[in-house]
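Chains shown are a subset, placed as in the full complex.
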Amino acid sequence: MNTFGNKIKITVFGQSHAEAIGVTIDGLPSGVVVDTDKVQEFLDRRAPGKNAYSTNRKEADKVEYISGLVDGKTVGAPLTAVIYNKDQHSKDYSELRAKMRPSHADYPANIKFGDSYDVRGGGQFSGRLTAPICIAGAIIMQCLKEKGVYIGAHISSIGNIEDASFDNTSFDIDLLQSASKKDFPVLDDDKGEEMKSKILEAKANLDSVGGTIECMAVGVPVGVGEPMFDGLENVIAHAVFGIPAVKGIEFGLGFGSSLLFGSQNNDEYYYDDDKNIRTRTNNAGGICGGMATGMPISFKVAMKPTPSIAKAQNTVNLMTCENDVLEIKGRHDPCIVQRAVPCIEAAMAIALAQFVL
Amino acid sequence: MNTFGNKIKITVFGQSHAEAIGVTIDGLPSGVVVDTDKVQEFLDRRAPGKNAYSTNRKEADKVEYISGLVDGKTVGAPLTAVIYNKDQHSKDYSELRAKMRPSHADYPANIKFGDSYDVRGGGQFSGRLTAPICIAGAIIMQCLKEKGVYIGAHISSIGNIEDASFDNTSFDIDLLQSASKKDFPVLDDDKGEEMKSKILEAKANLDSVGGTIECMAVGVPVGVGEPMFDGLENVIAHAVFGIPAVKGIEFGLGFGSSLLFGSQNNDEYYYDDDKNIRTRTNNAGGICGGMATGMPISFKVAMKPTPSIAKAQNTVNLMTCENDVLEIKGRHDPCIVQRAVPCIEAAMAIALAQFVL
């Protein structure tokens, strides 16, 4: 369903071409000053059309608050924010009803919802629905900051081009959030240039390319998490798989840990100079037994390449019940990884809110 | 918390050295004949002490049913099954209260629960608590089978030794479940021998080693899954991270997808000879937009090496508030991957039950 969370409930609504898309956040503390400019700014980080690396569709995604915010402050009532969709031009979508786009939600959605499924622009499965998640995330991050919790993320790879990694034993907030100020959110700008070339290469080939995103949170108190089934990993993974195109998640060293011996993988504790308990390495990604160890919480997600590509593809035609060929028209993102960075931060915020707020 | 699921609720209870460990399953259909021998057999797949590759502790894990089962049939009431703990020998656990075992739950648990935390044998964080999950999984798998849903898994790698992979475009049930009959559940027995050597190597070095598990389900109907936040990936990942030592999960090609172009990663649809809609490849792992495509649902999990190793390790001592050295005594698994295979199947069953039963 479209609601996430117990303590802080996020309900996302809308379809790509509905009158509006939006989100209701319930359970926020009251009296929190929401910096709506910063929310808009955060949202703009996922906006398309900024450069050659994403689609040149323009989405004027202006956040409007219709409940729960009075004089810029939360009031204890659910906060609802919407983005009204401007261009609901009535294109001809009949081809999409017939020919199933490979690796899109179309086919299972057609079976699940029947022919009343809103096929326009991907309907409820459109990447556009990550905008409400970003709004919720941006607001919640402002609340988390009050509790000393900070979140950052960056593109970790595009295709086989890899960025530098976060140092997940560091508590440096500026470093953590350094990529977020950049148009192309990487740690190593040279690698960023290579990534852009890779994206342009895909674009030139009427193709798309995948990548990974690394996300980290600093300041989550030791012991946070409710194992066995509501540990940090369970809940973060649950939220993060709400972002379309995510196909994997690993905490700390993740799949890398599976290659190691215990003596290599274990994170030894020590008292630092200020008598804080730290670990020398953080292969656990700040989580043991589902609970925070006090070290930064880090994870990486795999994002598949955008399934919408201009190249001709084989598929089935539900109308003719025959195999067919599909050429997807329109403007598409050759890569959505860079736009997904704030979405992953937002999903992390929504997950952590359940424990920390 | 220790309850999972909405439609079929699983509540796990117990600690390693409590009077009992057990599970309550609520919401099962009534009138289902439970083959309790098969449940016991399934549970025995995770039992330790069978060979040199796991600990030689003996756990006589006999399942007893204390509610919900009459004459071998479910009755509509919650089914509760327990394993009474036999040897609650009162070892001296004072060292474990002081010295935090690296990469174990000890430290966050100590902070979270204080000194009343049950430290004996790992308490509620013991791998022993996967036994109730296996019981629930075994029962639920019998119900899923009635719906045409079958689950299988195998060790995918131990350290850097890799098993063959499932063909995730195949609907062959025997193949799917072939590894489950083996003492050492791999597809390629030669690779299995190499893995065993790797484990013995770790054991000889007073060390442990990690690995990966591949799991697959066949027969999940098209359209199953409740996006955006209760899609198949969200819910399966949520359940699977309930198994201790899991540090990552990827569906289908997962992180591999991030390296590809869309034209390589997309799964083209076609009508097979029986006019079933299939995909030629299944890089999506049977899930698009959080919903089943009708293809087998496949995922892989990363398991870290057992954190309990006999080698001396640096750590903190909470009593002296100084850095200290820890030597963990007792018998430990040099590798828990082979024992975790049924646990991952069980977690998958518990997740799918929410959608299919």
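As written, the chains take the letters A and B, and residue 1 is the first residue of each chain.
Operating definition for what follows: contacts are C-beta pairs under 8 Å (C-beta built on N, C-alpha and C of every residue); 3 or more make two chains touch, one makes a residue touch a chain.
Treat the numbers as computed from the prediction; the structure is a model and nothing was measured.
What's in place is 2 chains of the same protein, and the file's complete complex has 4 copies in all.
Convention: only the chains that are shown with their structure count from here on.
Chain centres here are Cα averages; for chain A and chain B they lie 27 Å apart. Residues of chain A touching chain B in their complex: 1-4, 12, 100, 102-109, 111-113, 124-125, 129, 157, 159-160, 202, 205, 207-212, 222-231, 233-235, 237-239, 241-242, 244, 246-271, 275, 277, 279-280, 283-285, 288-294, 302-309, 311, 313-316, 321-323.
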